[in-house]
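Here the complex is missing one protein chain, while the rest keep their positions.
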Amino acid sequence: MKKHRLAVYASHSAIQILLGAQEEGLPTTLFGPSDALRLYARFPSINSRIIEYKGPECLNVLKNEGHILIPSGSIVEYVGYDAIKKSGIPYFGLSELIKWESEWDLKIRLLESAGIPIPKTFKDPSSINTTVIVKLPGAKGGKGFFITDDPLIIKEKLAELLAMGKINSVDEVCIQEYLIGVTMYAHYFQSPMFDRLEITGFDIRYETNVDGLKRLPSLFAKNISPSFTVCGNIPVYPRERLLETFIQYGERFVEATRKLIPPGIIGPFSLECVINEELEPIVFEFSGRIVAGTNIYLLGSPYLKLYWGVDMSVGRRIAKEIKIAEETNRLEEIVT
Amino acid sequence: MKKHRLAVYASHSAIQILLGAQEEGLPTTLFGPSDALRLYARFPSINSRIIEYKGPECLNVLKNEGHILIPSGSIVEYVGYDAIKKSGIPYFGLSELIKWESEWDLKIRLLESAGIPIPKTFKDPSSINTTVIVKLPGAKGGKGFFITDDPLIIKEKLAELLAMGKINSVDEVCIQEYLIGVTMYAHYFQSPMFDRLEITGFDIRYETNVDGLKRLPSLFAKNISPSFTVCGNIPVYPRERLLETFIQYGERFVEATRKLIPPGIIGPFSLECVINEELEPIVFEFSGRIVAGTNIYLLGSPYLKLYWGVDMSVGRRIAKEIKIAEETNRLEEIVT
Partner (left out) sequence: MKKHRLAVYASHSAIQILLGAQEEGLPTTLFGPSDALRLYARFPSINSRIIEYKGPECLNVLKNEGHILIPSGSIVEYVGYDAIKKSGIPYFGLSELIKWESEWDLKIRLLESAGIPIPKTFKDPSSINTTVIVKLPGAKGGKGFFITDDPLIIKEKLAELLAMGKINSVDEVCIQEYLIGVTMYAHYFQSPMFDRLEITGFDIRYETNVDGLKRLPSLFAKNISPSFTVCGNIPVYPRERLLETFIQYGERFVEATRKLIPPGIIGPFSLECVINEELEPIVFEFSGRIVAGTNIYLLGSPYLKLYWGVDMSVGRRIAKEIKIAEETNRLEEIVT
C-alpha cells in the first residue's frame, strides 16, 4: 500500500508536525511562501521536502502527489477554506468546522450545544451590564480586541470598523462578558482510531501588550489600552482535580460536533478557558485544529505519555493517527 | 520479604506517585470516591489497582492488606488526620506534622524555630501598621484569603466568619504582613535513607482570580477583590546563586522539625516564599507533604537528576525511598 505524504504549511506548529511525522516514518512536504521556508531549512533535524507555495494550484499538485493536508490556523488564514475545498486535497480533520469557527454565531451555537459553561454574549451594545471584551473576526491572534463597560465606545468602534471596511456587519463582532479569573488553554486530540479523547496539554497565552502592561505602574499604564496579540505560550500544569473536568468538557464538545457537524471533530482541538474563583473553567472560545500552545511540548507532552508511555508531541500524535489509519485501511475516518 | 503496596488517594499528585511507583517496581492501590477514580482509569500508562473509598473503614482494609499510605494535601482534607491515625495504617512521612500545619500558631512556631526569615504576623487586628493578607484555616488552596490595610475590615470579616460558623475562634485566622516581592515555591525531599536533603524543584502558583486581575485595566479591576485559589502551577528556575540559600533554609527547617516533632520530617515538603528586592527569600508558609507544584515535573525534575543522574519525578523519588527502606529493613525510619 502506498504511503501518503503529509503536506504541512510553513508556519504555526510545522516544526513539531514535521518532526513527529519523521518519528513515525511518514514522509512530509513543507510548503509556504519562500520567505517562510528559510526557517525550516536551517534545522538539520528536519528532513522534509520543501516547496514554494505560489498559489492555490499548489494544492492540486500536492493532492495529485498523494498528500494529506495537515491544517493549522495559518493555513486557514493564508490559504483559505475555499482554496482547500476546491483542490479536493484530503484534509486531516473536520474541514467544515472552519466555517463554524469563522462566524461568532455558529461558534457560540456549537459551545452552547455542548452544554459547557460559557460567558454571556451581547447582541446589542446597549444591553451590556458588565465589563465586556469586544472581539473582531478572524484568527489573527487576538489583534484588535478591546475591553470596555461603555456601550457608546462599542458603538463608535463598530461604526468605525464598518466605515473602514474592516467588517461588513456588526454580527462579525462578538461582545462577550469579560470573565474574571485566569486563562488556561486545554489541548485535546479526538482519535477515531481508538474512539477516545486524549487530553494533550495546557498552556497560557503570552499576549502583547496586556501581559507587559501589568508590569507598568498604573500611573503610567492608565492611558494605554491593552491589546491581546498572542506572541508566545507559557507552560502551566492545572491541579490534578481539574483534569477530569477538562476531559469531560472536551467529550461534550466532541459530542456536540458529532450532532451538528457529522461525523464530528477529528484530531487536535483546544478549549480556551477562564478559571473562575470557584475553580470552574468557563470556555470562551475553541480552536478546531492544532493550537500553537502545543509548541511548548516540542520534546513531548507529559499528558500524551499517560496514553502512550513515551514522550510524544501533538505533531507526532497526528502522524501516529494517520499511520494507524493507513495500516488498517481506515483513512476515510480521519480525512474530510 | 513481602513488598508493601502503596496506597494513593485519587487526587492532587496521584498520577506521578502511581507512575513513579511503577518505575520502581512497587505495586499501588489507588483509592478515592468513585467520581474521582474515572480520571485514572482513562490513562493506559497507569497500571494500578483501583478501589472506591466509601469511608474510614477502607483504611483498615488497606492496612490489613499491607499498604503504606502516601499522604497528600487532599487526603488530609478529605479523609482527615483522625481517621488515618485510628486505622493505624503505616504513614509515609511524619504524620504528627499534620497537626502543626492545621494551626497557625504551631505553624509559625515551627518556622520561627528554624531561624529562617518569615513575615511579621499580627495577633490583634488593631496593631497592623502595613498591608496584610488575612488567611483562613485549612488547606483549601488559598480560597477566602484577602488583602487589606484596614483593621476595621479585618474585624468585620472575623465577626462575619464567626457568625457563619466558618471559624470557631479568631486564632484560626492568620494576619500576615503582605510581602512585597515575587512568589517562589521551593520543593524538597528529606531522605532518611541517605541522611540528606534533596532540592527537587520550584514553581509559581497560578491563582484565580489574582493572576487574571492584573490583565484587567485598573479602571475595571478596582472594585474586584483579588482571590487566591490555586488552579495550577508554572515552572520557574531560580538564579543559581539562590539554590544554596534555598537548600540551607530547607536544612534549618528539617532541623527544627527534629527538635520540635521528633524524629523530624520525612520525605517531600515545600517552603513557600516571597523573594524580596534584596534577593532574600522570606518563607510565609510550608507544606509538610508533596505539593501539587511538583506536578510540573511529570517527565522528571532536572534538580533530582543532579542527585540521581536520571529523570525522576518526586513521585518516583518517594517510591525509591520506600523501596530502599524495604530492601534494607529500615522501613520504620520512614513511616510513622
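For clarity, chains are labelled A and B in written order, and residue numbers in each chain start from 1.
One rule holds in what follows: a contact is a pair of C-beta atoms (placed from the backbone, for glycine too) under 8 Å apart; a residue touches a chain by one contact, two chains touch by 3 or more.
Just so we're clear, the structure is a prediction, and the values are computed from it rather than from any experiment.
Of the listed residues B:Lys3, B:Lys305 or B:Arg330, which contacts the missing chain in the full complex?
B:Lys305
Which residue from A:Asn60, A:Ser102 or A:Thr229 sits in contact with the chain not drawn here?
A:Thr229
Touching the absent chain in the whole complex: find that residue among A:Gly25, A:Pro44 or A:Pro262.
Looking across A:Gly25, A:Pro44 or A:Pro262, the contact with the absent chain belongs to A:Pro44.
List the chain B residues touching the unshown chain?
Contact residues on chain B toward the absent chain are 131, 147, 149, 178, 180-184, 202, 204, 210-211, 213-214, 218, 221-222, 225-226, 234-244, 247, 274-277, 279, 300, 302-303, 305-309, 311.
Suppose we count only contacts with the excluded chain; which residues of chain A make the list?
Against the missing chain, chain A presents residues 11-15, 35-36, 38-39, 42-46, 74, 141, 143, 206-209, 211-220, 224, 227, 229-235, 292, 295-296, 298-299.
As a convention for this text, only the chains that are shown with their structure count from here on.
Express in whole angstrom the distance between the two chain centres, defined as the mean CA positions of chain A and chain B.
That pair's centroid distance is 35 Å.
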